[in-house]
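Note that this complex is displayed minus one protein chain, with the remaining chains in position.
Letters A and B mark the chains as written, and numbering starts fresh at 1 in each.
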Amino acid sequence: MDSENELGTVLSVTGLCTYFFTKKGIVKAVDNVSFDVRKGEIMCIVGESGSGKTVTALSLLRLVEHPGRIVEGKIMFDGKNLLDLTLREMRDIRGKKIAMIFQDPHSSLDPVFTIGEQIAEAMTAHKGITKGEAKARVYELLKLVDIPEPERRFHEYPHQFSGGMKQRVMIAMALSCKPLILIADEPTSSLDVTIQALILDMFIELRKKFNMAIIYITHDLWVIRYISDRVAVMYLGIIVESADKKEIFENPLHPYTQALLSSLPGKKGRILLKGEVPSPVNPPEGCRFHSRCPKRFDRCEKIEPEMKEVVSGHFVMCHLYS
Amino acid sequence: MKLTAYYWERTKRYRSAMAGLEFIVFLIILAAAGPFFTVSPTHVDFNEKNMPPPGFMLEQSMYNASSGGFVTTVQHGSWAHPLGTDGMGRDMLAMLISGARVSLLVGLLATGIAIIIGALIGITSAYFGGAMDSILMRATDIFMTFPFLLLLILIVYLFGSSLTLIILAIGLTGWTGTARLVRSETLSLRTREFIIASKALGASHLRIIFYHLLPNILSSIIVLATLSIPGAILAEAALSFIGLGDPQVASWGNILNAGQGSLQTAWWVTVEPGMMLFFTVLAFNFLGEGLRQAFEPGGD
Partner (left out) sequence: MDKPLYEQYFNYISSLLHGDWGWSFGTSMPVMELIKTHWVYSFQLVLLSSIFAIVLGISLGIFTAVKKNSRADHIAAFFSFAGISIPHFWLGIMLILIFSVRLGWFKTYYDTSLPMLSLENLYALTLPVLTLGTGMVAGYSRYVRSAMLENMGKDFVRTARAKGLPESTVIGKHVFRNAMLPVITIIMLDMSGIVFGGAYITEVIFGIPGLGWMSLKAVFADDYSVVMAVTLIGAFLTLLFNLLADIAYTCLDPRIRYE
C-alpha cells in the first residue's frame, strides 16, 4: 500500500482545539486533536454526526465561523504554522495549496454566477492569469471530471446541473490550482449510491494524477473501506483511534471502533451502544466514551486516557491498553 | 395564560420595546385624563397669540385695542401656557393632548378595521382555496398596487373629510398586508396534523377557524397590527398636514399645517406636534419590533 512507503508528512496537526462559545456554554467541538497527513495518501476521518469531524476539517483552513474559534494547537504545513499566518497569507493557502469540497453541492455553488466563472475564480485570484487562459483551463478541468460539452456547460448556471454534476464542478474547482491537499467533507453523502461510486473512483484516480493527499471526512464505513489508506476515528471532539485501513478493519482496538465496525454487514456479534452521544458542552469526565462503553472499568470514569502507539502506526486512546 | 406570561418575559428583554410601551401608556393616560386639567383646545385669544414656552421670548406686532393700532411688544412665555400658544392664542398643550386623542383613535381604530378585513379575506382565501383564492388575491394585488396616500386623497376629495371618514378610509385601504400574511400563515397551517385531525373529527369550518387557526396566527397578527399603527397615524397626519384633514378637530397634522405659516416667528408650533408624532411612531415601531423578536421561535 502506498502509505506504507515512507512518503513524508505534508500536514501535521497537534493539539488542535476548536470551541464554540454559545450562550448555553462552551461547546468543545474539537478538543486536543492531533494527526498527520502523508503525501499522496487518502486519510479518512470517521465519526457520528456531532463528533467534530467537519469542524476539524474547517479548522484546517481556518474557516470556522462565529461563535466558533480555534483556541489552541498547531497546524504545520509547508514549514509554517497555519494558525500563525495573517489572513492575507492564509488566503494564499486556501484554494491554492489546500482546497476543500463541501457536503451539499446544491448550496455550495453560488446560484447567480456561471459554473465557468466560479471555477475560474480561484485561478484568477491565485495565479494572476488572464480570463482567456483561465477559460481554456476550465475546459480541461471540466473534461477531467467527466463533464461533457465543457464549452456549453461553462456558461451554464448551477441550477441547470444535477447533484452529481454539481459535485464534479466542486471537484474541478478544488483541483484548479493543483493543491497539495484536498479536504473533502462528506462529498458523496447527499448523492445517489450509483453516483457515489463514480465520484469515489474519481477521487482515487485524481489523487494519483495530481499526487495530492486527500483528507476525506465521512460517517460511511463502506466509503472508508473503498478509498482510504489511513483512518482516524473521532468521538465527541477527540480522535480515539487511528491506524492504517487494514489494521483498523482487522484489529480494531478501541471499544468504540469495535462497535462501529460491528455494524458492517457480514460481521458477527453486533455491539449495540447504550444511550445517546453525551452533550459536548459537558463531556463526561475521564474517558469521554465511558458512559456508553461496554468494557469500562473504574479508571475510565476518572482519568482521561492518553494516546498510545500499541502497534507501530496504530494509535489508540483507551485504558485497556495502558 | 402561561404563554402570555412567557412572551411578556421575552418582550421585557428588549429595552427599546419597553421604552416604546411606556411612552404609549403615558400617551394613553395623557389623552384620557389630560382634557380634565387643561383649558379648551379651541379657546381662541388673540391677545395671547404666538406665546412662546416659558424661558423664551418673542418680539411681534400686536393689535392694541385701546389705541386702535399695531404696536410692537415683547411676548414672554408664561406657565399658564407651558408649551406656548399658536397664532390664534390657543394653548399648545391642550391642542397636543387633543391631537394625541385623535392620533390614538385613528391608529387603533383604523388598524383594527384593517386587521379584521385583512384577516377575513386572508382566511377565506387560504381556507377555501381554488377560485375563491384566485379572485381574492387578484383583488388584493390590484388594491396593493395603488399608492396609499393618493387613494386617501381621492376618497377625501370625493366624500369629504370628517374624522370618521378618514378612519374608515385608512382602515378600508390598509388591509392588504394583513390579508397576505394571514393567507400565507393559514396555508402553512392548513395541512398540519392537528387541523387535519379536527377536520377528520367532523369539526365545522367556523370551529376550526376560531379554535385552531386564529389562535395560532394571533402572534403574527399582533406584531403586524403594532407595526401598522404608525402607518395609520402618519396617514392621518399627512392628510391633515396638506389641509385635507378634519378641520373640526385639533390633530397634530392640523397644528403642523397651521404652524407652517408662522415658521419665521413661532417655531414651537411646528416643533412640538412633530415631536409628538415622531415619538409616538417610534414607540410603536420599537414595541412592534420587540414583539416580533419575542415571538420569533428559537430566539434564545
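We take it that contacts are C-beta pairs under 8 Å (C-beta built on N, C-alpha and C of every residue); 3 or more make two chains touch, one makes a residue touch a chain.
No experiment lies behind these values; they were computed from the predicted model shown.
Within the full complex, the chain left out of the display contacts the shown chains A, B.
Looking at B:Y7, B:W267 or B:F295, the residue that reaches the missing chain in the full complex is B:W267. Set against the missing chain, the residues A:G52, A:G68 or A:G95 yield one that touches it, A:G95. Between the chain not shown and the residues A:A125, A:L198, A:I271 or A:V310, the one that touches is A:A125. From the set B:F128, B:F146, B:F159 or B:Y211, the residue in touch with the chain omitted from the display is B:F146, counting the whole complex.
Of the residues in chain B, those that touch the hidden partner chain are 16, 145-150, 153-154, 157, 230, 234, 237-238, 241-244, 256, 260, 263-264, 267, 270-271, 273-274, 277-278, 281-282, 285-286, 289. Remark: the residues of chain A touching the chain excluded from display are 61, 63, 65, 87, 91-96, 99-100, 102, 104, 107-114, 121-122, 125-126, 157, 159-160, 170, 173.
The definition used in the following text is that only the chains that are shown with their structure count from here on.
For the pair chain A and chain B, the distance between C-alpha centroids works out to 57 Å.
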